[in-house]
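All protein chains but one are shown at their positions in the complex.
Here the chain labels run A, B and C in written order, and each chain numbers its own residues starting at 1.
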Amino acid sequence: MTDADPVRLYRTVRLIRRFEERAIELVRSGHIVGGIHPYLGQEGIAAGVCAALRADDVVAGTHRGHGHVLAKGADPARMLAELCGRATGLNAGRGGSMHAADLGVGVLGANAIVGASGAIITGAVWARRRLGADAVGVSFFGDGAVNEGMLLEAFNLAALWRVPVLFVCENNGYATTMPVAAAVAGSIPGRAEAFGMTATVVDGQDPEEVHAVTAAAVARMRAGGGPELVEARTYRFDAHHTFEHAVRLDYRPPEEVARGRSRDPVAIQGARLPDARRVAVDAEVEATLTAAVEFALASPEPDPVDALAYLYASGLTARTGGG
Amino acid sequence: MTDADPVRLYRTVRLIRRFEERAIELVRSGHIVGGIHPYLGQEGIAAGVCAALRADDVVAGTHRGHGHVLAKGADPARMLAELCGRATGLNAGRGGSMHAADLGVGVLGANAIVGASGAIITGAVWARRRLGADAVGVSFFGDGAVNEGMLLEAFNLAALWRVPVLFVCENNGYATTMPVAAAVAGSIPGRAEAFGMTATVVDGQDPEEVHAVTAAAVARMRAGGGPELVEARTYRFDAHHTFEHAVRLDYRPPEEVARGRSRDPVAIQGARLPDARRVAVDAEVEATLTAAVEFALASPEPDPVDALAYLYASGLTARTGGG
Amino acid sequence: MPRLSYRRALTRALADELARDERVFLLGEDIRVAAANVTSGLVKRFGPERVRDTPLSEQAFTSFATGAALAGMRPVIEFQIPSLLFLVFEQIVNHAHKFPLMTGGQCAVPVTYLVPGSGSRKGWAGQHSDHPYSLFAHAGVTTVVPATPADAYGLLVSAVRCDDPVVLFAPAGALDVREDVDAAALVPVPLGRARVHRPGDDVTVVAVGHLVHDALAVAEELADQVSVEVFDPRTLYPFDWDSLVESVARTGRLVVVDDANRSCGVAGEVIATVVERVPLVAPPRRVTRPDGAVLPFAPALDRAVQPGRDQLLAAIHHVMKDG
Partner (left out) sequence: MPRLSYRRALTRALADELARDERVFLLGEDIRVAAANVTSGLVKRFGPERVRDTPLSEQAFTSFATGAALAGMRPVIEFQIPSLLFLVFEQIVNHAHKFPLMTGGQCAVPVTYLVPGSGSRKGWAGQHSDHPYSLFAHAGVTTVVPATPADAYGLLVSAVRCDDPVVLFAPAGALDVREDVDAAALVPVPLGRARVHRPGDDVTVVAVGHLVHDALAVAEELADQVSVEVFDPRTLYPFDWDSLVESVARTGRLVVVDDANRSCGVAGEVIATVVERVPLVAPPRRVTRPDGAVLPFAPALDRAVQPGRDQLLAAIHHVMKDG
């Protein structure tokens, strides 16, 4: 996965785009309960970053996490089954949108707590290296997360102990409805530099630029450099969460939304492919997703009898709550 | 208290020095239970900073907090009574060394949790200003605290909302036994600058220099500037905590201790006074402390019947623990 | 008479307190646009200084509120997710709660922590579906869980006026409850006072929060077989023990239904305190979440982990049969 093949990058952004659109339909139809935080508009970041990683590298994501999971190589069908709460899902239906994880492909999981994954991935990468791998890791987070103390503590640990973690801040301008300028004193790169880290700003709408910048950072890290930060400037095309489709929250001027949507990573990367090639990839993605939807919807729901399965890895059985 | 009168500065450093020495004696004699974190060697910081404040300004301190409480104007006798757990203590014997507080003179309290006071003082100063005062505040903390996420979050809030808090980092080279270089990636001023704050490094052993730098920062803040940080370089002359007097922990080379102790804020400031003046101040301080010790030891202990007094400000009475 | 919803009762309580007392202000994430649909219309009426959006810095803004309270304000914090209380547990329990005693009565910390949407939100999965009120009852922080719109109004008003910290959980399962109430009939409800929703002679059912409505439904269903008294503590700490003891002394039987983990939860506390004080004619029973419960994502599993009406029914039948 470490090459910058334009077709591969296009396939990934297109897959995430269409996955999200399908998922939104399934939210509307009631098949996905609880809604999702769509990654629409930010696809170039997950695609570009993950293309710079090896299979044995690890990533940890966010509440807006589908893109990271897919780009790192999880099966879209099992991912969609997870969102639909099916027993065949990545997490056997126990995690859902905000916890989708596939440790087999190095995805430690989406994470519903903003700022939480930075320290976890730092520990995971440190441990993998102690155990002999030369893996690196990526912590994805939003512009809101840089105000969370736990993430800043993780910057310090990673920098001090030179753990090769790439901190990727997806700055989409808002934390829910809070504009970044009203929330972040100083700057995002400045926060990383304060811990002695190299920080780079990149156009998150351009998958190839994201890839190039990350690949260089990963190469430095792999060669023994410390952690780095990349601020990817992006824009969220849709709602913070699908609940906004029902309740209009007034915080982004329509002109701003239009301007943001005009730089579309799928279009930008698509334009780099010959038409025929792009059409072929689109068809391939469509087929994958049609199969994924079928797989998800045909899959069984987990049995409520097993509601507490997996609660304890040690085999401990919890006392039930009945009277 | 806003003048830099050298005699006043000397009186304060001398008072803190002798207070701590008396307190250590009282730890040894068993009158102070639980020990203390001596402020010895760092007196110039509390003295210099508090001399730049007005009576209605507020400060919040640390576990190594006696100096801050005394410099801001608390009564040494009631302070010592507090350390001895007496009913006449600042906190009626309920707080002890790590919680000594005197809200009447603007001391929100020492604090036993490293990094905790920054956000508290930010809220307090913001509120005072909303309620009409033009007060500023000071948050004292150590070099260890700059690794606590909650403090970094407070930097952000204060900077964003332009709350005039002076963050004073007393860098004594160690967090307990952890050398600052092994704990702080980047630099201490850099951490404040990352949030858009002005940061100044000052020689913490020189009370006048501390005063000058702080007074300038306070003036800028009072004139509408945002929060700032001062890193005061200092050295802890004694143990992290008096328990170290019994258990030798091996972490500071003797030469380093000797070098650190050679720059003594009491001596430095004392040298600026005519001998006679200094001797007179010393006598005055001695008399104050002798009276304080007498007062403390003659004071009654609180009645165990009132062990839960003050638990609820609303007057709620807690259910007791008896069988 | 207008149908008042639980949500709008909270909104009205906040509006009334903001109007009544200049010292009251709101703090939270996305509260200006009212993302949680509780603070709707308040920024327009009271301005952004008193309805303050904060960056994602839960620890700092929680302690900011503590500081503001120490300086005389009465902050109300809205938390978007119940588990954010885990993140600020230290700030509430180790600071806000402890300040009055530790300072020997020098201060009060009147902060209200409001959690709209505690418990399962259907599909929000493991990290967003907790009901951690028992943790605060253990710590000794006033803990309130209103079941009805009128109580939501009256208890929130009382929380804001209380001189101690108060955590108010508004269960997701109650947010859509509506009630016919005259606006003029909305009054403060005293903290620490229970409410009997339905008198009965055979068994006392203690129900917490939204489960009051389930208990009432079950009581109605059983009306011709068992006379069920439905007891709503409203405040979990301090608990209205005297009223409960009076009730159980009459009925001789006790069932508790509580949507929180079983071990060391409030249901266990209710049973323990009652059996210490009142002889029962049958062993008491409780219906709770299982020990250590984590809510799985899939809807059927999520439901299976929460207490159900069938379980409550079974528990009532048991205590009737056993006694």
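The rule is simple: a contact is a pair of C-beta atoms (placed from the backbone, for glycine too) under 8 Å apart; a residue touches a chain by one contact, two chains touch by 3 or more.
From a predicted model like this one, the values you see are computed outputs, not experimental measurements.
Asker: If the hidden chain were put back, which of A:I32, A:V136, A:M150 or A:I188 would touch it?
Answerer: Going through A:I32, A:V136, A:M150 or A:I188 one by one, A:M150 is the residue touching the chain not shown.
Asker: So which of A:L26, A:A77 or A:A124 would be touching the chain we can't see?
Answerer: Considering all chains, including the one not shown, the answer is A:A124.
Asker: Check the options C:I31, C:L87 or C:V248 and report the residue that touches the missing chain.
Answerer: The missing chain is touched by C:L87.
Asker: Contacts of chain C with the missing chain: which residues?
Answerer: 83, 86-87, 89-90, 93-94, 97-98, 101-102, 125-127, 130, 134-135, 137-141, 237-239, 260-261, 263-269, 271-273, 275-277, 279, 283-286, 291-294, 296-297
Asker: Considering the whole complex rather than only what is displayed, give the residues of chain A touching the chain that is not shown.
Answerer: 58, 89-95, 99, 101-104, 108-109, 113, 116, 118-128, 130-131, 149-150, 153-154, 156-157, 160, 308-316, 318-319
Asker: Spell out the interface residues on chain B facing the chain that's missing from view.
Answerer: 32-35, 82, 85-86, 91, 93-99, 111-115, 144-145, 147-149, 175-178, 182-184, 240, 247, 249-251, 301-302, 304-308, 311-312, 318-323
Here is the rule we use: only the chains that are shown with their structure count from here on.
Asker: Counting only Cα atoms for the centres, state how far chain A is from chain B in Å.
Answerer: 45
Asker: Centroid from C-alpha atoms only, then distance chain A to chain C, rounded to Å. What do you get?
Answerer: So the centre of chain A lies 35 Å away from the centre of chain C.
Asker: Need the CA-centroid distance for the pair chain B / chain C, whole Å please.
Answerer: Computed value for the inter-centroid distance: 39 Å.
Asker: Could you list the positions in chain A whose residues touch two or more of the other chains?
Answerer: In chain A, residues 147-149, 182-184 touch at least two other chains, as defined above.
Asker: Where in chain C do residues touch at least two different other chains?
Answerer: 55, 57, 59-60 - these are the residues of chain C that touch more than one other chain.
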